[in-house]
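One protein chain omitted, others in place.
Let's turn to subunit A:
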Amino acid sequence: MTEDSQRNFRSVYYEKVGFRGVEEKKSLEILLKDDRLDIEKLCTFSQRFPLPSMYRALVWKVLLGILPPHHESHAQVMMYRKEQYCDVLHALKVVRFVSDATPQVEVYLHMYQLESGKLPRSPSFPLEPEDEVFLAIAKAVEEMVEDSVDCYWIIRCFVNQLNNKYRESLPQLPKAFEQYLNLEDSRLLSHLKTCSALSRLPYDLWFKRCFAGCLPESSLQRVWDKVVSGSCKILVFVAVEILLTFKIKVMALNSAEKITKFLENIPQDSSDAIVSKAIDLWHKHCGTPVHSA
């Protein structure tokens, strides 16, 4: 009762009139006020609405399991995380894997390698493809989060989620992409097929790196909100929307190499619109996730 009274009584009507995100901040604050944080509610919220940037880091940390749901233990747990970060960094420095001159992203990579026991014998060893993915994601996260400890932990947990939670569903995404593209624009699909470009689209960039390096971070944050909250399908719709947006250009291109090349370096200006449309498309096809509470 008390919570409801605090809320704006008009909030019910905002959505009907078309305003979005007005009351999200408040409702998120209400959610975050709960002592034991309800993770499910947070998931649903982050899938339905874009997260306010001031709460994004907190919500992500909670959703990724970096912070426990209880506020009381937040400080202690965060201290542990920080110590762990410092220890690992120290160790790397001790063994002279990293130096002050080493870029922060590589430092994160080596730390991750150390923690997962995959640390190579020498920092000069060639990078694995998964290390490339890690680096791309790390670069994007570094842009989003300021604190290096938070940054490391978010990167680590995000990559772990990709490797563990989405291990099964990520290889299915190209098929789903083809299916939804067929539903939205079959002509485009047939064009891709005739150019035999369908199999050579930048699926690694799109689905393994989750558009890291493809979209600007401001737009990427909104996509990753959904990914972090448990839905990797959004990636498919983003890809579909990219193709729909650049349909004319793609149709004009006839060779698979050109198409792939163009798609790997899409112009950055329309990315916000792409993401918004993609989320709409996603809601349209997969339905709006219901607030279970």
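The definition used in the following text is that a contact is a pair of C-beta atoms (placed from the backbone, for glycine too) under 8 Å apart; a residue touches a chain by one contact, two chains touch by 3 or more; residues count from 1.
In the analysis below, contacts and distances are computed from a predicted model.
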{"item": "Hidden chain of the complex, named as in its UniProt record, picked from \"pyruvate dehydrogenase (acetyl-transferring)\", \"TSC complex subunit 1\", \"Prefoldin subunit 6\" or \"Myelin protein P0 isoform X1\"", "value": "\"TSC complex subunit 1\""}
{"item": "Contact with the hidden chain (one of A:Pro68, A:Pro123, A:Gly213 or A:Gly230)", "value": "A:Pro68"}
{"item": "Residue among A:Gln84, A:Gln104 or A:Ser148 that touches the chain left out of view", "value": "A:Gln84"}
{"item": "Contacts of subunit A with the absent chain, listed as residue ranges", "value": "35-36, 67-70, 72-73, 76-77, 80-81, 83-84, 87-88, 90-92, 94-95, 114-115, 117, 119"}
